[in-house]
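The complex is shown incomplete by one protein chain, all other protein chains being positioned as in the whole.
Each chain carries a letter (A and B) given by its place in the written order, and its residues are counted from 1.
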Amino acid sequence: MDQLVAICIDGVIYSSWLFTSAIGLTLIYGVMKILNITHGSFYALGAYTAASVTGTLLARGMEPLLSYLVLLGSAAAVALIVAPFLERGLLRFMYVKDEVVIMLITYACFLMLEDAIKLIWGVDPYFVAEPYGLLDSFEIGSLTYPNYNLLLIGIAAMSGLGLVYVLNRTRVGRLLLAVIHDPEISRAMGVNVDRFYLVTFSFGAFLAAMAGAFTAPTLSVVPAMGVDIIVLSFAVVVIGGLGSLQGAAVGAVIVGLVRSVSIHLAPELELFVIYFVMALVLAVRPRGLFSIAEARKI
Amino acid sequence: MKTKLLTLVASFSLALITTTSQADENAPIKVGVVTFLSGPAAGPFGVPARNAAEITAELLNAGKAPAPYAQKGFGGAPLQLVLVDEAGSTTTQVTEFRNLVQRANVDVVIGYISSGNCLAIAPVAEELKKLTVFFDCGTPRIFEDGSYKYVFRTSPHATMDSVGAALYAKDVKPNAKKFSGINQNYAWGQDSWSDFEGSMKQLIPAAQVGTSQMPKLFAGQYGAEISALLASGSDIVHTSFWDGDLEAFILQAGPRGLFKKSTVILTTGETAMYKLAAQIPDGVIIGARGPFGVFAPNNELNKWFSSNFTDRYNVPPNYAAYQMTQSFLGVKTAWEKAQAANGGKRPTPEQVISAFEGISFESPGGKVQMSLGKGHQAVMETAYGMTKKVSGKMTVEKVKRYPAETVNPPEGIKSADWIKNGFKK
Partner (left out) sequence: MSAQKEPSRPDESSLPRADSSVTTVLTIAGAVLLLSLAAPQWAKFLLTIALAKGLVVLGLLPQMRTGLVSFGQALYYCLGAYAAGLAAKWFAVSDLILMIFIGGSLAAVLALVVGVLLSRYRSIFYGLLSLALSMILYGLLVKTEALGSTDGFNVAPFTLFGYRPEQDSVRNVMLVVVTTIATVSALVIHRHLRTPLGRMTTAIRDNEIRLEYMGASARRVIYVNYVIGAVLAGIGGAIVAAAVGHIDPEMAYWTMSGEFVFMAILAGTASVLAPFLGAAIFSAIHSFAFDVSPNTWQMILGASLLLVIVFLPDGLWSLFRRAERS
């Protein structure tokens, strides 16, 4: 019984982390049809900025509870500085090109940002542990979990619900849905599609950076962290269907639970169980579980 | 193909230019140093190792080392380092090794942290007949699965770490009933765990395995794994995690009480000990992959190395740094011995090799004996201790040392077999 509870809790915690890390990717794809490999870089940048800024401020005597705001602020800073620069300065000229070519462009940017991170922060791991332990922990059975994980679950839920609300209930959201379905007609109707793209890209970057920033207190920030998140986010998003928010949620839950089960019951399989699930889903439903129907243009 | 042509012509001419003649006795000795300068292994291992190489070469060239290393450079000839990054695939590394030997014309190559690279490079070193010294890579397979004339390893291999860990576990928790592990799912982690599990079966036969977690390398998130470890109710938890993974594990396991519930062994813990002092409670078993860093003997050589390193780089040297310096001192001993036997003239590589085989020499970590692998593989004693904070500073207590023969297999017997047969000689 204890093990079942542990599997569920671990699954939920991991799923919420996956979800927060992946929604940025699916949002950008859904709106701009770009498979953004720089997603990993935004995640890493968010984590590094959060770790170093929070660490420095805490060392200077900042009130520890403020560190959560600093984490959020670091993510916002990354998104507001790097993302518009990338979108306006480079991607905007590439929209006419093939999907795959744009993906390769984002891959090139990812490579460059990886080294930029190393040049700015060096190769040593960073960590800022205070925010993690500050909120105390809760106990279930014989297991202890820090309350920080509840914060992560909360963030995932808020981001997901927030996005759903914005998309369906606000004017901006509905315009965005129009842009998703048909950018040309939207442009013809007077919607400033370019601005929507800029905002979407920046917001997607913010989501990725936020995931990184809030993950930073739980681990040590290392140069390789961007690479892994790309593959994981891809898997989640592809399983759920590119561009679909519900898909990302379902994908995250599936992957999180499967991984949790395998860790508790069959640890040796953990290594490739995620690719296996991804290949399985793709084989059965080529476009993912909740894919958006697209009209084929002849 | 126009470009290919140009590249070929350019490289051909370059090759012609770089041919040198080494008739002069005191011509510099070119030492190729290969270690991780980028990527995840750079921070904890590669960069400290490079720093150690640089400062050791500098001190040796200036003749500022204590006896018996007082002679300048190697036998009077100054050392010139050629640094190469160990990053990239093994194909890249083999290419870089060939470039080092055939394009840069180094006299000796010292390097390699990754076991995969060591395994790939060894036969190439034999083919190119270049003296190559591995300073860090862990796999015992190099000299157990093959024999080489031109290749040496001046540090003990990784079997020692987990056997030593098991011996220490037996010493401090002889009545342990269950033990678990969390190791990275790649050769290093897999080998470390099977060595530990095998040793524990021999030393504490009544103990059962709780769970063996094998997360992906660089996973970073160990929530579920830690839950599984907590749920297993183990007396002892073994991990060979390093760098970011080790730090993440410590950061995540601490608040969840794993260190209180089980006695945790961090076989490479020395690298994280000071940085994460605030997060590591007392009673955690720490290893340094040998008698290095905090376990190094308090002799003159150690004081010389440690103080010079700390002065220059503002951090004390960790085991990677010790191992690199050890390699230099080993080559120096062999070189000078061969030179003396050669009437004071510069020795040939083959003469250095004959001098190198089977020698023992002193290093900042203690005595190094090249007694395995037909005289090509080093053994040393190892040490483990428990963390204890004394007036806020991180120290180790209950340090136990295990002599070389108890933690290294005898000549001619494979490590895995040696453990399985109850450490019989």
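Here is the rule we go by: a residue touches a chain if its C-beta (ideal position, glycine included) is under 8 Å from a C-beta of that chain, and two chains touch if they have at least 3 such contacts.
These numbers come from a predicted model, not from an experiment.
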item	value
Residue in contact with the excluded chain [from A:Glu99, A:Asp136 or A:Asp182]	A:Glu99
Of B:Asn51, B:Thr132, B:Thr154 or B:Asn185, the residue in touch with the unshown chain	B:Asn185
Listed residues A:Asp2, A:Asp115 or A:Asp136, member touching the removed chain	A:Asp115
Contact with the hidden chain (one of B:Gly88, B:Gly344 or B:Gly358)	B:Gly88
Chain A residues touching the omitted chain (full complex)	35, 90, 93-94, 97-101, 103-105, 107-112, 114-116, 118-119, 123, 231, 234-235, 238, 242, 268, 271-272, 275-276, 278-279, 282-283, 286-287, 296, 298
Residue ranges of chain B at the interface with the undisplayed chain	1-5, 7-8, 11-12, 15, 37-38, 42, 85, 87-92, 94-96, 98-99, 101-103, 115-116, 119-120, 122-124, 127, 139, 141, 146, 185-188, 190, 194
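The rule is short, and it goes like this: only the chains that are shown with their structure count from here on.
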item	value
Contact footprint of chain B on chain A as seen in their complex	2-3, 6-7, 9-11, 13-14, 17, 118, 122-125, 127, 129, 132-133, 137, 142-146, 149, 215, 217-225, 228, 259-260, 263-264, 267-268, 270-271
In the complex, chain B residues that touch chain A	38-40, 42-44, 46-47, 185, 211-216, 218-221, 223-225, 227-228, 230-231, 243-245, 247-248, 251-252, 254-257, 276, 278-279
